[in-house]
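Sharing a structure below in structure tokens format, with a few things to ask.
Here we show just some of the chains, and they stay where they sit in the whole.
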Amino acid sequence: MPLPFDSRTVFFTLEVLGTFAFALSGLFAARAHRLDAVGTFIAAFLAAFGGGTLRDVLLYQRPFYWVANTSLLWGVLVMALLASLLLRISSRWLSGGVFLVVDAIGLGVFSATGTQIAQQQGWPMLPCVLMGVITATFGGLLRDMVCNEKPILITDPSPYASIAFVGNWLLLALLHLQWLDAFWATASTAALITLARVVLAWWGVKLPQLDDGGGEAEKTS
Amino acid sequence: MPLPFDSRTVFFTLEVLGTFAFALSGLFAARAHRLDAVGTFIAAFLAAFGGGTLRDVLLYQRPFYWVANTSLLWGVLVMALLASLLLRISSRWLSGGVFLVVDAIGLGVFSATGTQIAQQQGWPMLPCVLMGVITATFGGLLRDMVCNEKPILITDPSPYASIAFVGNWLLLALLHLQWLDAFWATASTAALITLARVVLAWWGVKLPQLDDGGGEAEKTS
């Protein structure tokens, strides 16, 4: 099924949104850890480009999307620079709610595009789904690992990667059924994942944690 | 020297064993850190596929072994799912001894196959040996790093990577001498590394730790 417009351009537009959302999560982490200008850049760049770069390495996509179009790099650079100034003035302006929404956009966009690109390369279904999850979550993982923190990904019981996992299967079904062309299937899945993330986090839905029975007792004591 | 059977199939069989062994180590880590279902998947997948994927990236082997045959991914997925259920019921069923043996199988298989594949690509000896060690240990390293723990690899004085290092040199010697064909040389080295790991850990052999003389005193105070 042919696309009505150049798919590279479209995915790039989606990636801009996702990248800035993840870069913002890096700025939040930098503020929480009181990093200097360089640390802020590193946290923002790892969060913004970590997942997409790993995707391009694993799928052997060259040139990297941030080499083919450097405006993304410049954008995150400017964000990190402005952050260094802005965060010093405005203290707790960007609340947890804003963070949740922008991060959910990144989750939706990168998991859907990661899955779609792998599918386009003829990968089998499960690797496609996992590639989407990896693309969406690896940047945040690196961001937290570099801050020497247990990653939010594995500590926060609020559903995140699990939503991407389910959503990516839905995307594969949509691509298979061909009701929508590849772009609209990917875009609507991205929107759905974003929505599901925000709503489930808002409702306070939590995944069950593993424990051996005496877990709660040990935690409270 | 021609192989009596398709080498890809044979190595895949060995990799299945090693992968499940490492995935199990991820489940143990997930339980120790009280991770939720998603965290359990991540720990299991990183431990199981981290080393082999890095090997395939460095040696530029495509498709990845988990793309060419997705049954490995499905297997680890099911393991992680069952773990979430099983570990809640049976508390301390899988003892340290079981963990030691399965992990030793993974160590043996991945270090021998990693070395053999690099040797097949015409890499020089030391890089081949190190590639084997990396393949066998990188997954565990990632598993511990994502749990924000000092990796067992560098904290445990019990010999682990060092056994793989020595074993891989032996494998290169075997491949050079051509007493056995490539498969049997690799398989027997894998078995030997596994055996050596279990026996040395059982005997409590420890590598000497670096200190400046006053190490013990500082630790106890």
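Letters A and B mark the chains as written, and numbering starts fresh at 1 in each.
Following the convention adopted for this analysis, a contact is a pair of C-beta atoms (placed from the backbone, for glycine too) under 8 Å apart; a residue touches a chain by one contact, two chains touch by 3 or more.
Only a predicted model underlies this, so the values are computations on that prediction, with no experimental measurement involved.
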- Going from the 2 copies shown, figure out how many the entire complex holds in this file. 3
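Heads up, the rule we're going with is that only the chains that are shown with their structure count from here on.
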- Message: On a C-alpha centroid basis, what's the spacing between chain A and chain B, in Å?
- Response: 29
- Note on the structure: Residue positions on chain B within touch of chain A in the complex are 30-31, 33-43, 45, 53, 57, 62-64, 66-67, 70, 73-74, 77, 83-84, 87-88, 91-92, 145-148
- Note on the structure: In their shared complex, chain B is touched by residues of chain A numbered 57-58, 60, 123-127, 130, 141, 145, 148-151, 153-155, 157, 159-162, 207-213, 215
